[in-house]
Every structure is written in C-alpha cells, then in structure tokens.
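One chain of protein is taken out of this complex; the other chains stay put.
Labels run A and B following the written order; every chain starts at residue 1.
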Amino acid sequence: MCSAEAVPVVACRQLVRRFGERRALDGVDLDVAAGETLVLTGGNGAGKTTLLRVLATVLRPHGGAVSVAGHDLPRHARAARPSIGYVGHEPLVYPSLTALENLQLYGELHAVQPGRCHEALAMVGLERRGNDRPADLSRGMRQRLALARAWLHRPALLLLDEPTAGLDADGREVLRAMLDQHAGAAVVATHEPDWFAGGRELRLTLGRVAG
Amino acid sequence: MEIGSRSARPDRATVAATAAAALMALALAMIFFYVPTDADQGYSQRIFYFHVPIAVTTYCLFAWGAVNAARYLWKRDESLDLKSYVPMHLGVIFGSLTLVTGSIWANISWNTWWFWGDTQLTTFLIIFLFNCAYFMLRFSVEAGERRSTYSAVYALLGVGLIPLSVLGVRFAQQNELIHPITFNSSGANMDGSMFLTFLVALAAMLLLAVTMYLVEMRGKRIDERVRQIRQLAEGRA
Partner (left out) sequence: MRAYRALLRKDLLLELRGRELVPAMLAFALGALLLVRFGLGGATQAGGTRAATGLLWVVVVFTSMLALVRSFAQEREHGIWDGILSAPIDRAAIWAARSTATLAFLIVTQAIALPLFWLFFLQDGNPPSLGVLVAALLLADLGVAMLGSLLAGLASQVHAREVLLPVLFLPFAVPLVTVAVRVSVGTISPQTGGSATLEGLGFLALYDTIFGLLGWALFEYVVED
C-alpha cells in the first residue's frame, strides 16, 4: 500500500450531485483517513447510495471537489479505480456465468493473480459453490459473492452499501473477518450502525451532513 | 440579478436582424432586377440564388452545432449544450427549405419533383433523417447532463455521416450526375454579376441564420432565468 498518512483516502468539499432537478447530494464535506471506517447512516433517500456511487467513480460529481486515494474525480477517476472495492445493492454479477467465472472476469479486469479467485471464494465460504450460477445461490450467498468480488484486488478503500443485508450469522462473521483483515479505509452505508461500532458515524439528511 | 439593467446600446441580435433585413432586401433586388437571365435554364434559374445559399447555410449550422457539441464534451458547460442544440434545430428548418427549393427547381428543370440520381438532394435527405433521429434522441432523455452528453455524441457522429453520405451517394450514382456543378476546383463556374449576386444572397442567408440563432438563444436564456427564479421562489415559500 502506498503511504497515505498525509493525504486522506477520501476528501469531499461541497460535493453536489443532481438527478434532473433534484439534488441528491447538496454540499457534502467529509474526510476519511487511511485505516478509518466511516459509517454513513440516514433514512431512505438521504443520499448514502449516491455518495458511495460517486466515490466508486460510477457517478460524476456535478459540483464541489472530491478526491479518492489522492486522485481528483472525475478527471482522474481512472487512476483512482484500482484503489476501490465497491459492494452495491445488486451483487454486480452476470446471472448466466458461474460464481467462479464472475470472479475470474473481475479478476482479469483488475489484473490480479488467477489464484486469488479461488482464495476469495474460500474466504467467503463459497469454495464448494464456485460452479453454481448466482441464481442458484441464496440471497446471503450472493451477498458473500459480492464481498468476494470487491475484495479480489485488495483495495485501499472499501465502499459497502448495506453489506449486512441478507447475511446470516455465518455471513456476518465472514464480513467481520474481511473488515478485520482490511488495512485500508472503508465507507459503509448501513441501517445497523451498532454493528460497525469501531467506526466513526456520520448522518446524512436530504443530501447534507446532519448536525 | 441584473434584469432591466441593460444599457441603451442595441444588443447583438438587433444589430444582426437589421443587417440581415437590409442585405436580404439588397439580395432580392439583385436576384430579380440585376442579375442576367441564365442562357440555358431561363428565368427559373434564379431559384439558384435561394437554393444554394440555404443549402450552404444548413451545412454551416450543422458544423457550428457539431463544434459546440465537441466543446461541450470537453468543458461540460450546459450553455454549450444549448449552443449545439439551437443550430441543429435551425438546421432542420433550413434543411427542409433546401429540400423544398431543390424539389421545385428539379421540377422546373428536369420535370420531376424528386430525382434519385441527384447527389445533393439525396445527401440532404440522409442528413434530414439524421436530424429527425437527433430530435428523437433528445426528446427521449430527461433534461440534464445525460441528455446534453448524448446529444453531443450523436451530433459528433453526424460529422462522420455527412462526408460519407456525399461520397457514398456520389459513388453509387457515377455517370448519372445531373446536378449542376456550381463550383469546381478552378473556382466559380459563373460570370461576375452572377457570382456577386450569389455572394450577396449567401451573406444575407447566413446573417438571417445568425439572427435566428441569437434570438432563439436569448429566448432559451430567458426560459432558464425564469425557471431559476421560480425555483428560488419555491425555495423561499
């Protein structure tokens, strides 16, 4: 990992993102230091998912300044992408490819060693289900697959959108183990902030930082 | 907001409109009273001084729209989206006029309303089709950054389409060309007074387009202003 003591992994200044006329993010300021876990809370429509998607470089910011791993978005988004591991609402996998094939595809896109895919499957407890398609997996197992996918390239920044959704007790153990191993920063959007007790909590309301 | 603080100095649209009106009057006078009647085609050839300037203006409008589309993708300034959309939109008006005047001329000289052997007319039809598609795309996407981006991308594809259409149609109709060649590599293929009239008519038509562009841009800006004010008012309420 590169030395990131001075530069925060995530820095947002007056970040704005619109959807049509509506401002989903309306001037958000926040910093996430290396090794820190930021826990985003707030009701539905508060802007948590939008913020994570902007940080994941899949939504362009419309105003303000935002940088990830020291790279300004959107102009240097491509340089920031290797540092990002994103878990969204959907598992982001192809339904007609097997679990392993999906990981292998993402492995190639992230240019990781082919062995990592089996390793990642084992880590989330899916080593026997590698040849099953996502549709044949339970919801919780698909979520585990999503965790494995985001963890493949050992990102410096994990962006997790309601990662506990659908996870059973074992699944939560997997997530806990993953976060313990993770040395970098994390931004987690969740309705269960108590579960991420080690992190710093930040509440969003109507696209702004509350309080 | 500095509404009402405009100086007494006439704005660009007014200047352009006045100049366009004067030039247009001059062009009309020259077309009907000054320029000699064409030896081959007779009196009706005068439609040339409308048809060709309108066609050239259409190309210029599309070129301006495409330039602003590229600038939009580079700078992401929403006003550039308007500056790309308005010329495309005016281009349709001038393009339709080109098709109509061309068709009238075709009827007079070749006794047919539409002649597929004619490269220019067919090319224009392709461009017209492209424009309809541009508007379909624009109206299928919600206003915002995505609509601006998509419009710009499609407009830039048109830059590839126009030369390819000209080349392609010309290739497919080799030996069948009957469109009068007005210009060739050695310059204008007409005598001095005709060329002068043509130039005046072209300038008048271009200025007319510029005027329409400025007026429509002003209208769009006012719309935008009104929308912002309404938003502010709603915010206060």
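Throughout what follows, contacts are C-beta pairs under 8 Å (C-beta built on N, C-alpha and C of every residue); 3 or more make two chains touch, one makes a residue touch a chain.
This one's a predicted model, so the numbers in the text were calculated from it and none came from an experiment.
A.B. asks: Going by the contact rule already stated, which one of A:Y86, A:W151 or A:F196 would touch the omitted chain in the full complex?
C.D. replies: Here the residue in touch with the unshown chain is A:Y86.
A.B. asks: Pick from A:R116, A:R149 or A:H182: which residue touches the chain that isn't shown?
C.D. replies: A:R149
A.B. asks: Which one touches the absent chain: A:V7, A:A33 or A:L97?
C.D. replies: Reading the full complex, the residue touching the unseen chain is A:L97.
A.B. asks: Of the residues in chain A, which ones touch the absent chain?
C.D. replies: With respect to the unshown chain, the touching residues of chain A are 53, 56-60, 74, 78, 81-82, 84, 86, 88-90, 92-97, 101, 104-106, 108-111, 149.
A.B. asks: Just the residue numbers, please: which parts of chain B touch the chain that's not shown?
C.D. replies: 73, 126-127, 129-130, 132-133, 136-137, 140-141, 146, 149-150, 152-154, 156-157, 160-161, 164-165, 167-169, 171-172, 174
Just so it is clear, only the chains that are shown with their structure count from here on.
A.B. asks: What does chain B use to touch chain A in their complex?
C.D. replies: Listed in rising order, the residues are 142-145, 231.
A.B. asks: Provide the residue numbers of chain A that touch chain B in the complex, in ascending order.
C.D. replies: 18-21, 60, 62
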